[in-house]
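Only a single protein chain was left out; the remaining protein chains are all shown in position.
And then chain A:
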């Protein structure tokens, strides 16, 4: 493959990855899609799932994202995720622990608290993350 695709993945907290890759497969809200170099301009929302980065035919990196957008321009692919974790570096126990902590935090808040909704989203994300790791 002659051309490389510029791929960057950013979450509100930081930039997780930026560099040249061959192929990225991302979970669009209307279905998974793959992006190669010179893709047509394309924008979509994402659902919770795994973003796979391929080098040749091998999966080089797997990143679990929650929501956000993918934006394909002639310059490359940008994924703006609400939350993102490198899947290969995570341990199931850590996720489980965070899951329990979040659950406790949610229960300690009143029903009307606006952060409750945010935490609930975080909780759902962790849960689907755990499910993705177990499989």
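Just so we're on the same page, contacts are C-beta pairs under 8 Å (C-beta built on N, C-alpha and C of every residue); 3 or more make two chains touch, one makes a residue touch a chain; residues count from 1.
Here is the rule we use: contacts and distances are computed from a predicted model.
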- Message: I want to check something: the complex is missing a chain, and I'd like its UniProt protein name from "GltJ protein", "PTS mannose/fructose/sorbose transporter subunit IIC", "Peptide/nickel transport system permease protein" or "ATP synthase gamma chain".
- Response: "ATP synthase gamma chain"
- Task: Can you work out which residue in A:80, A:99 or A:132 touches the chain that's missing from view?
- Result: A:80
- Touch residues of chain A, complete complex, unshown partner: 8, 10-15, 28-30, 40-45, 67, 69, 71, 73-75, 78, 80, 82, 113-115, 117-119
